[in-house]
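Attaching a single structure in structure tokens format; questions to follow.
A single protein chain has been removed from this complex, and every other one stays in its place.
First chain written, first letter: the chains are A, B and C, and each begins at residue 1.
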Amino acid sequence: MSAPTTIQTNKAGLTKNDYRGLPSTLCQGCGHNSIANQIITVCYDLNIVPEEIIKFSGIGCSSKSPAYFLNRSFGFNGLHGRMSSFATGAMFSDTSLRSIGISGDGDTASIGMGGFKHLVRRNAPIVYIVENNGVYGLTKGQFSATAEKGLNLKHQGINQYMPVDICLEALASNATFVARSFAGDAKQVKELLKAALSHHGVAVLDIISPCVTFNNQDNATHSYTWGKDHEAPLQDISFIPALDEIEILGEFEEGTVREVSMHDGSTILLKKLEKDYDPTNRANAFQMLESAQQKDWLVTGLLYIDESKPTLTEAYNLVETPLNRLQDSDLRPAPETMDKINAMMF
Amino acid sequence: MSAPTTIQTNKAGLTKNDYRGLPSTLCQGCGHNSIANQIITVCYDLNIVPEEIIKFSGIGCSSKSPAYFLNRSFGFNGLHGRMSSFATGAMFSDTSLRSIGISGDGDTASIGMGGFKHLVRRNAPIVYIVENNGVYGLTKGQFSATAEKGLNLKHQGINQYMPVDICLEALASNATFVARSFAGDAKQVKELLKAALSHHGVAVLDIISPCVTFNNQDNATHSYTWGKDHEAPLQDISFIPALDEIEILGEFEEGTVREVSMHDGSTILLKKLEKDYDPTNRANAFQMLESAQQKDWLVTGLLYIDESKPTLTEAYNLVETPLNRLQDSDLRPAPETMDKINAMMF
Amino acid sequence: MSAKVVNDFSITIATVNGSGSQTANVTLLRALFKMGIPVSGKNLFPSNIQGLPTWYTIRLSKEGFIARRDEQEVVVSMNPASFSKDLASVQPGGAFLYADDIKFAINRSDISIYPMPVKQIARAANVSSALRDYIANMVYVGVLAQMLGIEMETIKQALSFHFKGKAEAVESNFGTIKAGADWAAQNLKKSDPFSVARMDATSNYVMADGNTAAALGAVYGGLQFEAWYPITPASSVAEALNVYLPQFRKTAEGKQTYAVMQAEDELAAIGMAIGAGWGGLRSMTSTSGPGLSLMAEYAGLGYFAEVPVVVWDVQRMGPSTGLPTRTAQGDLTEVYSLSHGDKQNIILLPGSVQECFEFGWKALDLAATLQSPIFVLSDLDLGMNQWMTKPFEYPDVPLERGKVLWEADLEKLSGIWSRYKDSDGDGIAYRTVPGNKHHSAAWFGRGTGHDEEARYTEDSVSWENNMARLKKKYDTARSLVPKPVIKAGRGATIGIIAYGSSDPAVDEALAFLKKVEGPKFAYMRLRALPCTAEVQNFIKKYERIYIVEGNRDGQLRQILSAVLPDQAPKFRSACHSDGLPLTAKWVKEAIMAQEK
Partner (left out) sequence: MSAKVVNDFSITIATVNGSGSQTANVTLLRALFKMGIPVSGKNLFPSNIQGLPTWYTIRLSKEGFIARRDEQEVVVSMNPASFSKDLASVQPGGAFLYADDIKFAINRSDISIYPMPVKQIARAANVSSALRDYIANMVYVGVLAQMLGIEMETIKQALSFHFKGKAEAVESNFGTIKAGADWAAQNLKKSDPFSVARMDATSNYVMADGNTAAALGAVYGGLQFEAWYPITPASSVAEALNVYLPQFRKTAEGKQTYAVMQAEDELAAIGMAIGAGWGGLRSMTSTSGPGLSLMAEYAGLGYFAEVPVVVWDVQRMGPSTGLPTRTAQGDLTEVYSLSHGDKQNIILLPGSVQECFEFGWKALDLAATLQSPIFVLSDLDLGMNQWMTKPFEYPDVPLERGKVLWEADLEKLSGIWSRYKDSDGDGIAYRTVPGNKHHSAAWFGRGTGHDEEARYTEDSVSWENNMARLKKKYDTARSLVPKPVIKAGRGATIGIIAYGSSDPAVDEALAFLKKVEGPKFAYMRLRALPCTAEVQNFIKKYERIYIVEGNRDGQLRQILSAVLPDQAPKFRSACHSDGLPLTAKWVKEAIMAQEK
């Protein structure tokens, strides 16, 4: 650097400010704001170049939040419930970019259920975050499909149905990375985000993100209070980027840590808490979610990971050059071929 | 009866003919035809009055089949992928009627995924049959979402994605009755249908029903051959209607039979095969589906049942009289109330 | 101080949304209404939940005009973010009240300026800190009451209504209002000309919003099934059903004669509603633009399989997600042509809150009679704002159940009937519904080609006959849908057509146009499509026709040109689409500009 400066930069030469977005217009205290802040921090920490990210969202308070981080990234705030389809198409434009999608529980589990399930099934390479508050924030407090049975909301009555479990849905659709977290647990959100950004394929992050305006009663399962009281982390997670020395490993006692190697060379360190949990076994994950439901636990952490599956875009043997940079000559067959085509017609 | 007759009737005084539909226009050998025939038989055997059934379907070869059974029942062949919503509304018209829905794997697992999941989640009282052939029959042989990874179809190439597992989806959505069967196993289909018709809530029946025209290659997981070779029944099922004596029980050795009591007083007898399987434990069902997937088994039989949950329509404290028979006086508040309303307006 | 202006000005209150100012604003509106002064209130709110600028405008009009006005004589500013804009917006000679903790230079000397120690007074109210922002709003109510002369008693009535008589809430709010008023009495010297005074012009009115009215209309229309999906500005239709159905439509034993379902999306909502309509229930779904678009496929099924259902569309500004909290009349062409293939959709256009009530039940009747989807196009302005309105009137005709055959009917017919046969020459066939146990009752419905017996067929002649019958049915609808409301003075040579919430502005513009030199105008408020004979006659009668509407493209003009091609050359568009309710001034100018 030419002159001394007090502004701190990361290895990409960028300041934290380069990762920010517009000022949030969400409510003060909304869980979504804290997630946006973690995304800013994580991208800064991981030295990600913001131009190499595309942001996607649907419609909802949650879906507004991509405007509040990574101003220097392209993004699209699409239709309610349709983030999946838009992102699926857009990610083909330049497969060297990474995708982050922010959706709500209404956006994903109500109107967007079909699209979500099929995006997951295709292992589309995207970090798919559901900012899950059990309610429709932006339309002022109706039940979403993740609202717990028995929840009582103003003007809406009592919810009669079992909640959709985003993680269970992701697993059933053969997701290759499934995690749950809680906006009140900033550290875990951060480490999971880092891991998700290194994941090869779809990374579904179901983050309980309280709506302080419409669904934050102490006994509501999407409230801060309930979350703090019921959170049961599976592990203590640390993410180690590919290039960092893994000296850190030495710090742990034998057998207390599980290591998961990522496709890009990074490592996830999972420090055991009460019980050991193997996140590479799908049956385990089903079991865990089933028992969490019965025990009223907010199980958080990395539920399942599989780094070995090809992603959606890999399934298409595409040229190296980003498709959207191909030249006319790549896109239109030569004039000579015209006769051949006509001959093929009979 | 006034004169002796050779035509056999059931306890409802009806002949088998009273349960038939129009001649099928499906291909000869299509699995869907054999399922339609089982429905005819079962309704006859159970002495169901056809006027007390409503039939629903979406669009597809499978969805045509309600025209081929129960001519004397009301029915509606709706839009592709939208059977769930239509049926959900229609079942409120007269809750004393029973609903049977016939959908295809494309209809349910591709375009209809969202609707299906939400119908199941609501425990809508319907026998929901997916005639699952892994392919779009009516549009001539494209992949459906239940097609297995690696399936090769003419003009379509090789399928890249993991199949949607209808039973797993139903379970994840808290279905209260989940079963899988195989159109080639007529007896099992029949007994499961009987049980489903007695079930209190949503009964999801995923029936592998080969498409002989587009997806019946021996190595295709939805073919007759593969099904016959890989079927692994969980139990030997017999359904005992509420009013029949349960003497039949005596026939079995102690401990070889599991009994499930239905809400309407009927009983399902599950005779153990190799291993015992408890279909009232959801965790078991997840486990079983997971291992079936790994072992390439076509697990059939009753995977899960819970007779205790209120159904969708029960959640609404409705009048006894069918809603569609209510009189004007039930439907329009008295003239006196008008002033009260206006007063409420300020 | 210039000449007094009594009961004829506008008050705009600028606040931050999510701060609870709605209660304060509606209290003011109601208090004025209870003083017998004609009022209207327009809420201009952002599409978020908390923290952005929001405005509420109350118009007082002793002449009874209730359209929006652009001019703002009295402005209250509670929001630093919009302060400068608010200050600039005051009419010369007007009054500006503001929370004195906002520190901005005030650069106008042509208006009266009143700082209000809002924080201070609110703090004195001794409420929890969570409620302090909220209670601050009561301060400006008090100050305004004092400065304009709003009767404290009517304010108390308004509070008591709002808090459903809960004495504690009423007292605590009233206390702050009183404190605000007292402070103003002691500290402010009035230098503006605006004041209010009791009249007797509202005693035949009530105050309500169009969505509540729609829901209540449906309650009286025997609604049995509503499926919906939340969306601004339509959610409150279903939410009002959740409030009123349990109160007015349970049996003596407390059992429900209805079901309201929150669906997983709008595709499902209309699907459920159509399923219920097919099943014989009086059925409805309520939505707005984006939801409406998702209903396109199902709408065609409803048309073609002939299922009674009401689709209540509360329009907001599109295209796409657009401006969810702004009003528009932009869904007309979409609804008219909704779904692929040939279809002729029936559309009702309520023009007042009272009419939302009336069409609430009438639409269900029409759906039952015509066995068809009925689309009702309301809008955000009509649906979500509080309007003074004639009281709701009990339906003047019994429920219309349509041509439904039950067991006894079939018995009489010896079981001989055809689902899709035009037995009566009106294009409307008979139907049966599930649960009918007669052995000839059942039929198998579908969206595919069918013959008179509802059997599947691909036969060309059957197809054409059926489609011709549907066309005839649409002609029958022409004589059943609400007729237009026409105001034609003697000597009128030019026509004006408007619809929906444009009515008050056009009405007021007409009063003005009457006074100026020039041609005389006749006014027709269209209330439905297809066009009744009256509509056609009106259009034929005048030299030129102005069509006033809240969209860019002249959507009604397009439709009328297509259905009355001979008259098309006469049409002139007056289109307004900035998301705000129409003003009389705009209408007047738009017409006069083209008349020059």
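What we mean here is this: contacts are C-beta pairs under 8 Å (C-beta built on N, C-alpha and C of every residue); 3 or more make two chains touch, one makes a residue touch a chain.
Remember, predicted model here, so these are calculated numbers, not experimental data.
Student: Of C:65, C:420 or C:571, which one is in contact with the hidden chain?
Tutor: Of these options, the touching residue for the absent chain is C:571.
Student: So which of C:126, C:320 or C:594 would be touching the chain we can't see?
Tutor: Checking each option in C:126, C:320 or C:594, the one touching the absent chain turns out to be C:320.
Student: In the whole complex, what residues of chain B lie against the chain that is missing from view?
Tutor: Against the missing chain, chain B presents residues 25-28, 59, 61, 64, 79-81, 106, 110-111, 113, 136-140, 142-143, 145, 155-157, 213.
Student: Just checking the interface: what residues of chain A touch the absent partner chain?
Tutor: Touching the chain left out of view, chain A contributes residues 49-52, 54-55, 66-67, 71-79, 82, 84-94, 96-97, 114-115, 118, 313, 316-320, 322-326, 328, 330-333, 335, 337-338, 341-342, 345-346.
Student: For chain C, which residues lie in contact with the unshown chain of the complex?
Tutor: 46-47, 289-290, 292-294, 296-297, 299-301, 303-305, 315, 317-326, 328, 330-331, 333-334, 336-344, 446-449, 458, 460-461, 463-464, 467-468, 471, 551-553, 555, 557-559, 561-563, 565-566, 568-569, 571, 577-580
By definition in this document, only the chains that are shown with their structure count from here on.
Student: With chain centres defined as C-alpha means, what is the inter-centre distance between chain B and chain C in Å?
Tutor: 43
Student: Whole-Å distance, chain A centre to chain C centre, using C-alpha means?
Tutor: It comes to 40 Å between the two C-alpha centres.
Student: How many angstrom lie between the CA centroids of chain A and chain B, rounded to a whole number?
Tutor: Comparing mean C-alpha positions, chain B is 35 Å from chain A.
Student: Going by the touch rule set out above, which residues of chain A reach two or more other chains?
Tutor: Only 110-111, 113, 145 qualify.
Student: Can you pull out the residues of chain C that are in contact with at least two other chains?
Tutor: In chain C, the residues touching two or more other chains are 264-265.
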